[in-house]
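All protein chains but one are shown in place.
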Amino acid sequence: MKLSQSLPGLQLKNPVMPASGCFAFGKEFAQFYDLSELGAVIMKAATGEKRFGNGTPRVAETARGMLNAIGLQNPGVDAIIEEEIPFLSTFDTSIIANVAGSTVEEYVEVAAKISAHVHALELNISCPNVKEGGVQFGTDPMLAEEVTAQVVEASEVPVYVKLSPNVTNIVDMAKAVEKGGAAGLSMINTLTGMRIDPKTRKPIIANQTGGLSGAAIKPVAIRMIHQVYQEVNLPIIGMGGVETADDVIEFLLAGASAVAIGSANFKNPLICKEIIDELPRALETYGFTSIEEVIGGAHDEKARAGIFRA
Amino acid sequence: MKLSQSLPGLQLKNPVMPASGCFAFGKEFAQFYDLSELGAVIMKAATGEKRFGNGTPRVAETARGMLNAIGLQNPGVDAIIEEEIPFLSTFDTSIIANVAGSTVEEYVEVAAKISAHVHALELNISCPNVKEGGVQFGTDPMLAEEVTAQVVEASEVPVYVKLSPNVTNIVDMAKAVEKGGAAGLSMINTLTGMRIDPKTRKPIIANQTGGLSGAAIKPVAIRMIHQVYQEVNLPIIGMGGVETADDVIEFLLAGASAVAIGSANFKNPLICKEIIDELPRALETYGFTSIEEVIGGAHDEKARAGIFRA
Amino acid sequence: MKREWMTILEHQTIARDTYRLVLQGDIVRDITEPGQFVHIQVGSGTYLRRPVSISDFDFEKKTMTLLYKVMGKGTEDLTRKSVGESLDVLGPGGRGFPVDQVDDDHVLLIGGGIGVPPLYNLAKQLKAKGIQITTLLGFQSADDAFLLDEFEELGEVFVSTNDGTLGRKGFVTDWISEVKATVDRYFTCGPTVMLKAVSEQLADLPGYISMEERMGCGIGACFACVVPSHDEKGYRRICCDGPVFEAKEVVLA
Partner (left out) sequence: MKREWMTILEHQTIARDTYRLVLQGDIVRDITEPGQFVHIQVGSGTYLRRPVSISDFDFEKKTMTLLYKVMGKGTEDLTRKSVGESLDVLGPGGRGFPVDQVDDDHVLLIGGGIGVPPLYNLAKQLKAKGIQITTLLGFQSADDAFLLDEFEELGEVFVSTNDGTLGRKGFVTDWISEVKATVDRYFTCGPTVMLKAVSEQLADLPGYISMEERMGCGIGACFACVVPSHDEKGYRRICCDGPVFEAKEVVLA
């Protein structure tokens, strides 16, 4: 079965890629399998300067999920361009840079620098784990539109905007970034959560709150993608709890054109490859004959699934 | 250890009660244990007229949780007063009526009728599963304040307002209902979610979306309670994924004064009683000497936990 | 109704993806009618309990037999439970076939696939009352068939399979016109489409149908499992008002 597909900036040989922050810049996973097997790679967030991130503990386990508050630790955009992208570029796969920042200027600076070296940007306006800036961009449609527009302007490649699920109205956010010129959407980032340890009487995560990811949040991701697909005419990279080939199909039926896999890489470093290998058989089991047929397949106005959504 | 506590309208012999919609009006659970053991009982939602609710399937399983879209099926406020409350009143426990509606008038009507027969109201402005009204009241602070004020006016007993987690800013909602005259808060209701069946290519729930509950959402509940406790001076009934005595302690540490248990009643109909029985030992294990010491114990400004928060 | 950790006495496969599970415990003593069910917590990999009909039971030995087919995660996980282990069971749930009230001469039992099990103990009890039984059993294929010999001991049996590998090729309902003339009442369990076809074809006979719906609590408290009814109340809960209903009581979608 043909799994390949074109999305803005991306020639995906299959609809599966690792999610930002869960795969660093690929090196660690390259010892487990050939990264050329991946549809694409979404790199860890890049900021203007290097960031150390939050205190530890930075992760906590939850029911079928986890909390993290890494705090966007990264070596800074210049070091990523010099030291990380050259390695990833040796593989036959698309590279997406996750762009973060505290100010519009920082977002624009990172985008301008890194976009020459990758196939697309994922604009991260939804990181719940940094105090300054990030949160408002991801929850206020006007700010989201503004930062999107400026990054799109600065970028040489298509911009996918990564939406936060911590909002009352996800469709408003999606429409705002569509207006801002986004080429696609990436959803969802983590739900803000907390765990408290009865032994210490304190939040487990040093940052107090963290982002909830994993199977636990999948129903929220599916709901939001299903909602947005009906209202916004942009391709969606779906994520949030993908652990199996069936999950990939569920995301595509909801309206995603591709999926990213995050936390599940920690449970099984081979998960992306294993799901890619299983996908054709799973699609056949459910009687699908092409990837296009699956995308948006859960919507009544099925006809839409056929049209090119970019 | 003394587990008892006074909250507005409620003399709780312990901080554990079944959550609305998961316990009907108690009859089914009365065959498993004596309902007088409960801190309180929160009844299923009451509306002005009887409602049939949504089509089936109404539930779906998710990772450590479930979706439901019952659609507020209930016999109507008059039938509840005549046929259900008399049975519950035979037990030595506080009764909380969950008040729902599609219009402010309906909320007021139900509150006015039912408040004479119960110890407190839980104003349900957060049901994600009915098309009309419900959702906006739970996501717009101005509407929430308004309906709260009118219901408080109409009610003979204290009103706890049940907040929806499907909002960008939970503190704004809590402050709005505090202004409206709420005597307490109840949080959280379910997160809106969806599951799609790859076999049928359709959402499993007939209503398409449903409310996500269970252990999966506990980190979101804990985070929101922790946030609201710092900003709003009202007692909180906490809920969302309570399954063990340790979970109860986690909710109290975050800032809840009591907890409600929902979906876990379906896994084990004896869960409320079992947790009540275990609680003293669990509190001792962690070195607590009173319930008051636990409430809000995860906050730095620990002193606040001592003051009366009603 | 109780929650009990019942002991697994037997567990083996009896047809394709279909298992026989014998459980022992006090819950058996509370069974009042054939067609009741138990609500099983399979393990920590599933959240909700799974409803399974009681196919047969023995008061003396405190045992009950369940027959189940693997349909998804819960039933899949159930296959891995071994003899000697205990299982978290809630039951017996709901109302079954009101066998005490039946005093016909000849009744028709119609079972489709994994709807066959609850009819078995019913058949035994009807037979014990001296009532003549004719049974129609439908399966996908010969590999899926079970309980044939058991029903044959109790009366005449007609089998159909979708692919014709056993009995007549076609649907279980294809037999109805041939046997309906002689029977006074029918009892049926199977997929909803089959229940609907059966109740339409036998609209002039009194009948009982056993229904399925996704359940939350399984004890009547959550209103997940409702089916519309023809009366003023407007609904029935399958888990406690059913799963067995008079055919005319409920509205089949």
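A, B and C are the chain letters, set down in written order, and residue numbers restart from 1 in every chain.
Following the convention adopted for this analysis, contacts are C-beta pairs under 8 Å (C-beta built on N, C-alpha and C of every residue); 3 or more make two chains touch, one makes a residue touch a chain.
Bear in mind the structure is a predicted one, so any value in this text is a computation, not a measurement.
Engineer: The chain left out touches which of the shown chains?
Structural biologist: So, taking every chain into account, the missing one touches A, C.
Engineer: Using the definition of touch stated at the top, determine which of A:Gly9, A:Gly180, A:Gly193 or A:Gly214 touches the missing chain.
Structural biologist: Hidden-chain contact among the options goes to A:Gly214.
Engineer: Take the complete complex as the reference. Which residues in subunit C touch the chain that isn't displayed?
Structural biologist: 44-45
Engineer: Spell out, residue by residue, where the missing chain touches subunit A.
Structural biologist: Residues of subunit A in contact with the hidden chain: 21-24, 27-29, 31-32, 44, 50, 52-53, 56-66, 68, 70, 73, 214, 263, 265-270.
Just so we're on the same page, only the chains that are shown with their structure count from here on.
Engineer: For subunit B and subunit C, which third chains touch each of them?
Structural biologist: Chains touching both subunit B and subunit C: none.
Engineer: Please name the chain that ends up farthest from subunit C once chain centres are defined by their CA atoms averaged.
Structural biologist: Max centre-to-centre separation from subunit C belongs to A.
Engineer: Based on mean C-alpha positions, which chain is nearest the centroid of every protein C-alpha shown?
Structural biologist: B
Engineer: Indicate the whole-number Å distance between the mean C-alpha point of subunit B and the mean C-alpha point of subunit C.
Structural biologist: Averaging C-alpha atoms per chain gives centres 36 Å apart.
Engineer: How far is the middle of subunit A from the middle of subunit C, if each middle is the mean of its Cα atoms, in Å?
Structural biologist: Computed from C-alpha means, the inter-chain centre distance equals 46 Å.
Engineer: In whole angstrom, how far does the Cα centroid of subunit A sit from the Cα centroid of subunit B?
Structural biologist: Computed from C-alpha means, the inter-chain centre distance equals 33 Å.
Engineer: At which residue positions does subunit C touch at least two other chains?
Structural biologist: As it turns out, subunit C has no residue touching two or more other chains.
Engineer: Subunit A: which residues touch two or more other chains?
Structural biologist: Expected reply: no residues.
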